[in-house]
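Following this message is one structure expressed as structure tokens.
One protein chain is absent from this view; the other protein chains keep their places.
Lettered A and B in written order, each chain numbered from 1.
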Amino acid sequence: MILITGQGVISALGVNVNENWAHLQQEKSAIKKGIQSFSSPYLVGQIELSNEELKQLAQVDGDYSRTALLGMIAARESFASHEIHPEIRTGFISGTSVGGMDLTEGEYKNYLTENETDRLETYKQHSSGIAAYQIAQLLGATDFINTISTACSSAANAIMLGARLIENNQLDRVIVGATDALSLFTISGFRSLMIYDSEWCAPFDERRKGLNLGEGAGFIVLESEKSQKITQSKVLGLLSGWCNASDAFHQTASSPDGQGAVLSMQGALKRANLKPEQIDYVNAHGTATPNNDLSESHALKQIFKEIPPFSSTKAYTGHTLAASGGIEAVFSLLAIEHQCLLPNLNFQNPIEETGLMPVQKLVYEQNIKHVLSNSFGFGGNNSSIIISKY
Amino acid sequence: MSELKETLKAQIIEQLNLEDLTPADIQDDMPLFGEGLGLDSIDALEFIVLLEQFYGIKLADPSEGKAVFSSVNSLAEFIEKNKK
Partner (left out) sequence: MYFIHKASSINCQKAYQHDNIFRDLITPEDYLMLEEVDYKSLIPPAALRRMSTILKNSLCAAHQLKTEQDFDAIIVGTGLGCLQDTEKFLKTIHISQTETLSPTAFIQSTHNTIAGQISLALNNHGYNMTHTQHTFSFEVALMDAMQAVDDGMNQVLLGAAEEYIPFLDRLSDVVIPHDYPLSQGVSFFNISKTPAQIGITSIQFFNFKNPEEIRKVIHDTHADLLIYNGAKDESIHVKNQVNISQFTGFYLSNSAFAMHVGYDYLKNNPLANKVIIWNNLSQNHQSILVIERK
């Protein structure tokens, strides 16, 4: 049994779990016009704190990428009730899509357009694994340090690897999740694919045009039963299922029938030893791109005879890329804690081809035992995890 | 028009990294996607960039591209009609 004994999150909704939960209850999107020069033409889910302010919040000083700072804040919150213990092998597994790109892209511009006046020291933060070293050292969780980079499924894959390392008795406890800061690089990237919506994104809606990017980090603590007996940490839930599968269809697009998504959901259900009808809520990937939402809808229809309540929370936070699976793991835990269904904001009309209706209002007094959370990345990298009530 | 088509062929080869081809390999009415030249959806996006970069034509909705990019003929016609 893999226990979840900690959670931490920072997103456009707030800088900790409580702020995120309070904002989720307001049923309002946190996506706004960007406040940084590179983000100002676009709608983004940003954290309205400068890097200096983030450093204060993270209680650190020095050269760090925004990606690392966001990761520090969420990872530290998740580990707040924990301590390093000589008998408990503790690891840290993060995920990121572009690592220190938030700093690199600015310096590189100085190199290209300002007569090579770039500050070379800054590039030390570029390598995507650096943030994980910094965060792990901050927490003292250094028995195993790793970073996953599978684009938008990174956090889900970090969670999955952590669970497998505990199962195979390589670790007793591991902090898992991911972090990604907004960057011109990723905004431009999704613009170049012509799937960046200039309006508020509308997941699973017929008129959806694309995503809005966001930034943030989400981490949870996984622990073996043996370790939890020692730490006596409060158990927030169980990680009962996980699976990663490859769509092998196209470099960026998902297959029309959602084969990879079907495989990952099936695999996670099998691992959790659950039947599809036992899933009480699906936190969908739901990026609001025409391709993803259609493909995911088809996949949901193949897995579930009767579609369970589902929603994408990306209309709240924006698509936080690597971090999305970590943030949404915390949202899934909140849905279990408060026995509620989270709404899919900005929804008006179902996709004609599939007709699926997501949850549109926050509803309480549900009986939520098992939540399935999907994360699908570039290159057909599909991951599903199942979080269950303890 | 035929001059435009020849220029287009060279630009297509350059923009889409089709180094192994020469303009002579691309016939005016040859389907560019699927069976013919075998281009894919990423190339379709590159075509949109090509139109803006060389001809100042903006195609806001990628779905419009399907008909426009079907052959060198259709591309040339579209450019003639929309060139500023």
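FYI, a residue touches a chain if its C-beta (ideal position, glycine included) is under 8 Å from a C-beta of that chain, and two chains touch if they have at least 3 such contacts.
Only a predicted model underlies this, so the values are computations on that prediction, with no experimental measurement involved.
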item	value
Given A:Ser39, A:Ser65, A:Thr150 or A:Ser373, the one touching the chain that is not displayed	A:Thr150
Contact partner of the left-out chain, one of B:Asp20, B:Glu35 or B:Asp61	B:Asp20
For chain A, the residues touching the chain missing from this view	97-99, 104-105, 108-109, 112-113, 120-121, 123-124, 126-130, 132-133, 136-137, 142-151, 157, 161, 164-165, 168, 170, 184-185, 188-189, 191-194, 244-252, 259-260, 263, 377-381
Absent-chain interface as seen on chain B, which is shown	15-20, 38, 40, 42, 45-46, 48-49, 52-53, 58
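The rule is simple: only the chains that are shown with their structure count from here on.
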item	value
Partner chain A, residues of chain B touching it in the complex	40-42, 45, 48, 62
In the complex with chain B, residue positions of chain A that touch it	192-194, 250-253
